[in-house]
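Partial complex: the chains shown occupy the same locations as in the complete assembly.
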Amino acid sequence: MIAGIIGAAGYAGAELIRILLAHPNITGLSLASVSKPGENITSLYPNFLGPVKGNNPSLAKFGTAGTLLVAPEDCIAASDIVFGALPAGTGEGYAKLCLEKGISYIDLSADFRFDGCETYSAWYGKPWQHPDLHLRSVYGLPELNRNRIKELTAAGPVIIGNPGCYPTAVSLACYPALCQNPGAANTCIKPSPGPVIADAISGVSGTGREPARNNHFSECSDAVSAYKVGAHRHTPEINETISKMAGRFVPLVFTPHLGPLNRGILATIYIPLATTTESLTAKPQSKEISEKEAAIRNCYAAFYKDEPFIRVLPENIYAATNRVRQSNYCDMSVHLDHTGSVLIVESAIDNMVKGAAGQAVQNMNIVLGFNETEGLNALPALF
Amino acid sequence: MIAGIIGAAGYAGAELIRILLAHPNITGLSLASVSKPGENITSLYPNFLGPVKGNNPSLAKFGTAGTLLVAPEDCIAASDIVFGALPAGTGEGYAKLCLEKGISYIDLSADFRFDGCETYSAWYGKPWQHPDLHLRSVYGLPELNRNRIKELTAAGPVIIGNPGCYPTAVSLACYPALCQNPGAANTCIKPSPGPVIADAISGVSGTGREPARNNHFSECSDAVSAYKVGAHRHTPEINETISKMAGRFVPLVFTPHLGPLNRGILATIYIPLATTTESLTAKPQSKEISEKEAAIRNCYAAFYKDEPFIRVLPENIYAATNRVRQSNYCDMSVHLDHTGSVLIVESAIDNMVKGAAGQAVQNMNIVLGFNETEGLNALPALF
């Protein structure tokens, strides 16, 4: 099974390479770049160099072109499934070529993340070019849409709109609290209709490989600041996803920050609860509030009990970006504020893995009928 | 004028040393340590070593004891004003000694931060020992209590309850929006009665100098996580302060995080506004919302127009921890979410300066009748 990667020279592309080289069901890779065809991936990423002996079995996956980057069309021609790790607006064209060839396409841009063109064009500044393609696409958040992905796949090649990094971290943290499906394990959680506030911080790899002021070490080390407040393009994606989870429109405030770490997103989600207790002199969390917190934590664990990549953490362990690094896990810890009136969920992912390449491979596994965790089982190091 | 520092061996103590060595009105320092009397501050902090020639004029401020740490009582005896940079529960005793000697005491612990003993004992686990001392004390947030500090000082030596780091960053960011004083420059801001949410991240220096798991480089670099959610002791301090600013009880949710930076706190404050617009497909900030945002930003700037240490940033510049490093500034940027329903203020301070030692020196300047910015005028480097 040959996997193609268009946009292999970017950070998400490189992360796809790393994961797929170790994937037992992928026997070959075809790497493409729009801007750098003809370059060698090992010049761009010397971390992928082989040893002198060159006998690392992973490296044998670089096929006839070896480690040279080819043109996107050649990549599609050589592949059984294709990943597009490209800017918004470029995905539809490659998706079309893939479907025409009869293979599935997993798009890491925003082109296939929205239900309707209106929201997309409002935030991305241009309409879809091929609305019909979107009938064969599905938003690739497996915890929400696993069955839909399988159904669609059963009918032929599909397009996966791989979720954004922030939307993954935020939406997964909201799902157990907002879900209103009959039988959902969240009966102890009563959200109020007020807005969900998602305050998130991302590592610098999220800015991409292009050198810029905001990823210059001297400008971003020892520094934290917000950016694009009220204007980040992941806002409508989160808004649409959590509203779908809730079965109602859920107001959202989303504030992204940039912090001096390489990998990882930590999202802090504030979900207002229906009942409010407020007291200036309240001790830190009464016994009553602690019990309520434990009950909600148990709801979360029950809700996600069959999910292979969600870790609802036990009491006293906080979700932390370092403990999911290079893994596909989404860690979440569940808390109440001192008055018991707001549910606070801390959600941590590796923005390059569960937030991009790892989730894309998870989607590939579903689409191709592999074990969903194949190639994604490595446990993270602490550092 | 001799300044004494009890707790000189800790990070806040060392920061007091750094600032006071450069303070033009302080001619000598007396350094004390409860746990390390007899040790030399230059062994603990070789950054304070003099050059071979020893002719740095600052160093002449180390007096008869030179750079040796003395006992607290000796420090008080030798000083004209005393700083206590010590854990909660230890401040009252030294405050008593200072008042008895007839000199003022600036306390960096939580002992003098609360109006009443009830809140203090609920969160700190023990009551005040000397309630009468608190009649001579004032919460040392100059932007809120400058006049009160001066009034109290006019009547004799005083005790300053120097604010906590998070409360400084959060309260200052809330003040222009919540203040209901007649004539306050905030007529364009209409907060709703809902809870203020303060989501903040602190640098590792906030954990103090004692080595611990949470300040181990390998455990906290490339990592962000929350801690003490619903239980942090700065919660009631913020709650009390912003309620005082508002003239009403303001519900508060406060979530502290730890991030991989040395200095700095960035607080993101969410203040719900009275009017709400919500739309799933809203474009990023309509012109109407942008104008509303600009009006609120102008209110903030007008509100703080006479404050020497508040920088309300122009549009498109976000408050960032690095740009206030080693300075006494509190930078704040003013934003609206994409629906215009929540005011979002980003507030950045250096947790060791405006969040501790710098604000303490600012208070000293007020108490001793110096220019309030004396010794605190250095502009920050970018890195």
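In order of appearance the chains are A and B, and numbering begins at 1 in each one.
Convention: a residue touches a chain if its C-beta (ideal position, glycine included) is under 8 Å from a C-beta of that chain, and two chains touch if they have at least 3 such contacts.
These numbers were taken from a predicted model, which means no experiment stands behind them.
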| item | value |
| --- | --- |
| Identical protein chains in the complete assembly, only 2 of which are shown | 4 |
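As a convention for this text, only the chains that are shown with their structure count from here on.
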| item | value |
| --- | --- |
| Where chain A and chain B are represented by their mean Cα positions, the distance between them in whole Å | 37 |
| Complex contact set, residues of chain A against chain B | 118-119, 122-123, 194-195, 197, 199, 201, 203, 218-219, 221-227, 229-233, 235-236, 239-240, 243, 249, 251, 253-255, 257, 259-264, 266, 268, 270, 272, 276, 278, 280-285, 289, 293, 318-323, 325, 333, 335-339, 341-342, 344, 346, 348, 382-383 |
